[in-house]
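What you see is the complex with one protein chain gone and the rest in place.
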Amino acid sequence: MNLSGIIGYPVTPFNQESGALDFEKLGLVIDKLLVSKVDAIAALGSAGEAAYLNQTEWEQVAKYTVKHVAGRVPVVIGIAELTTEQAIERAKYAHLVGADVVMVSPLSYYKLSEAEIYQHYKSISHASPLPIMIYNNPATCGVDMTPQFMLKIVAEIGNACMIKESSGDIQRMHKIFTLSNAKVPFFNGCNHLALEALNAGASGWCTAAPCLIDEQPKRLFDAVQSGKQEEAKALFYQQYSFLEFIVNTGLAAAVKTGLAFQGLPVGHPRKPLLPLTEALETQLKGLLTELNSLS
Amino acid sequence: MNLSGIIGYPVTPFNQESGALDFEKLGLVIDKLLVSKVDAIAALGSAGEAAYLNQTEWEQVAKYTVKHVAGRVPVVIGIAELTTEQAIERAKYAHLVGADVVMVSPLSYYKLSEAEIYQHYKSISHASPLPIMIYNNPATCGVDMTPQFMLKIVAEIGNACMIKESSGDIQRMHKIFTLSNAKVPFFNGCNHLALEALNAGASGWCTAAPCLIDEQPKRLFDAVQSGKQEEAKALFYQQYSFLEFIVNTGLAAAVKTGLAFQGLPVGHPRKPLLPLTEALETQLKGLLTELNSLS
Amino acid sequence: MNLSGIIGYPVTPFNQESGALDFEKLGLVIDKLLVSKVDAIAALGSAGEAAYLNQTEWEQVAKYTVKHVAGRVPVVIGIAELTTEQAIERAKYAHLVGADVVMVSPLSYYKLSEAEIYQHYKSISHASPLPIMIYNNPATCGVDMTPQFMLKIVAEIGNACMIKESSGDIQRMHKIFTLSNAKVPFFNGCNHLALEALNAGASGWCTAAPCLIDEQPKRLFDAVQSGKQEEAKALFYQQYSFLEFIVNTGLAAAVKTGLAFQGLPVGHPRKPLLPLTEALETQLKGLLTELNSLS
Partner (left out) sequence: MNLSGIIGYPVTPFNQESGALDFEKLGLVIDKLLVSKVDAIAALGSAGEAAYLNQTEWEQVAKYTVKHVAGRVPVVIGIAELTTEQAIERAKYAHLVGADVVMVSPLSYYKLSEAEIYQHYKSISHASPLPIMIYNNPATCGVDMTPQFMLKIVAEIGNACMIKESSGDIQRMHKIFTLSNAKVPFFNGCNHLALEALNAGASGWCTAAPCLIDEQPKRLFDAVQSGKQEEAKALFYQQYSFLEFIVNTGLAAAVKTGLAFQGLPVGHPRKPLLPLTEALETQLKGLLTELNSLS
């Protein structure tokens, strides 16, 4: 599994009235990401409101995504479950339906020790042959894993082979890079840190932004890859306020509102999440217009 | 509903081999709490590993608890769900089986705004006639509600009528007391803050400690109530290291280990939670021996 | 040296025009504290703007305070210097002029290690025979010493014999109490934590509040000492909003404004500190009227 570039995160569309999953729309969102030249599709991440789906829905989204992508790019499936048993079940299912990678985050209610997290990953690695992307997102998952600890997991646990870092602290990426002698691939999960992460050696950028701003993230990635530093900086600052906006207002709510502006209504996020306020809607419209993503 | 005193939190026993719920043991734990003179039973809180039960198990525990308590004291049912829809379902079920109070905490994946949390409580209040205890526990639930905001909920949302504060910051209790003119009952959810909370006007103390140290929490409560300050202080410091221990090592793991010491094995906590390490087991044994809860 | 009760903190009066020290007014402030039944006077603490005095001024205030108190109660002199050499000089001077205790806080520019802080205290203990009160105030001094570390200093460094805790975390006091078997006296330095601290075993309360609200802090101390818990609670909540106000708006600015209301103008705090805004002045006036400290 050789993952790199832009890992695109679809939102999960719901029927506006019934609140049920809307697979046709999910297909359209995935296609929009592929047109935006993402290098992989990651379903059931934060942007996908995985936390707010029940088990059946979760499985349906996983299955549909793999089928719809149909091998055009690799498919990553996010798993953030409170119990190890549940996480194992999801990992097996992801394998069953043909996903390429599982992106696994511990999810805390009680504060988890490193021993507990370690075993969580080990159990998942035993249960499914899929490569595991270790996912550190303290803000949503309540667990903050150090670079040292994640590298230990990569070194010791069979399928664990890459890291997604979303703490927002660039020093974590410096640490992963230096401590692993640049050998362990890591991905940026903090949108408004994209320039720094890519310059610091990240293999890719996990983002829902291409749902709304098309190829612009890919262009930023390419500029860094090809050593066009001034261009990369310019592209980053063009997108910066937009990237900061979708992080600060919540990815699901922001991206869903933006898609509706662009003629692809995908319903609201699930409660307790609320749609953007009118003031924020207006701000988003302005940002998208500036980025030529709205005419 | 007039709740006060010691609100006892049973752990949720699992069969050591199968991992399934063990209702007989749950009955014994509840009885142990009642013998320890708790003034109410609160099932499905943190100590009860509610976060690690599936929906069927959750409902079975709620139903069994009400039936087993059989009106001897009020029954509180904890609800900490990621979606509002799920929380509503649980609140309805709690009412259906005859619980007296629901203790509701928002649970975050995405960071929640006050508007989102407000609506969460409002929806639950509409869905069930049960009195709502607003529960603030930032460490486990990832949401920190200010006293001002919680008092606004109490003022504006019908069934919301009391507060459980578990942030560990005594100033929050001072604020609730002064801003509400001592009118809104609040409960302490931070074990090693019990002396301060009760002296500051808390109506009660929510705790799993009586699972292991019998009437000692109740005696502390009574000493404060009857103005025996020196006795209260002495009782508190006797229990202090134990209270701090069960908070720091995780309530479920600590209480389950302690119950096994006392001849009531109730299985391990669910993974990713691990049982106490041997060193911590020894420490707990020492603390319980000191408190005369082990012979 | 047997210190206990209310340790009163005078502000340092400046001439309104010239900004120079105003010793006559300082005498009046000290007398006001003594009339308010404080059990000791602590000059050159935070409230005394010690950080904003030059060395000569500092020495003059120390000398004047001891002379003016004239043995009526013990005198504590605060020392919070960036270099050890400077702190030693101040400690020697405090002894020279007849102070009874030095209250010593490390002050950080660079983050200090425990080894550095330890040596700081050791050097001061060697340089002066005065008893040392270890003072932990992370918010102003940028150093946070754990209870364990401060107790180690008390155990190992000759003159170090008591602790003032101003972190605002009541758990620190529980730790000092339990780890020292109630043997090391500790004082509360966080005004709106007074009730909890005294109930938890604090020997006294370090406060500038009696500058403005007379005997009310002393009455609270006495109520706790004599086991009148309900009275203590009532007295605390009476003062609570005032205590919180002077902490949040800055002790020097708040107390100086209040003294002017009460007919004892003592000038403004030194810049960059600013006097209270008009809105805050009005709020303070309201709080003092409620407490019958303004007619």
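Note that the chains take the letters A, B and C in the order they are written out, and that residue 1 is the start of every chain.
Heads up, the rule we're going with is that a residue touches a chain if its C-beta (ideal position, glycine included) is under 8 Å from a C-beta of that chain, and two chains touch if they have at least 3 such contacts.
These numbers come from a predicted model, not from an experiment.
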Visible contact partners (per top-of-document touch definition) of the missing chain: A, C
Contact residue for the chain not shown (choose from C:119, C:146, C:178 or C:238): C:119
Identified contact with the non-displayed chain, of A:57, A:196 or A:222: A:196
Omitted-chain contact residue, chosen from A:178, A:277 or A:292: A:178
Positions on chain A where the hidden chain makes contact: 168, 170-171, 174, 177-178, 192-193, 195-196, 199-201, 224, 227-230, 232-233, 237, 240-241, 244
Residue numbers in chain C that touch the chain omitted from display: 46, 51-52, 80, 82-85, 106, 108-113, 115-117, 119-120, 123, 139-142, 250-252, 270-274
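Operating definition for what follows: only the chains that are shown with their structure count from here on.
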Inter-chain centre distance, chain A versus chain B - centres from mean C-alpha coordinates, in Å: 35
Interchain centroid distance [CA atoms averaged], chain B/chain C, Å: 38
Chain A and chain C: spacing of chain centres that average the CA atoms, whole Å: 52
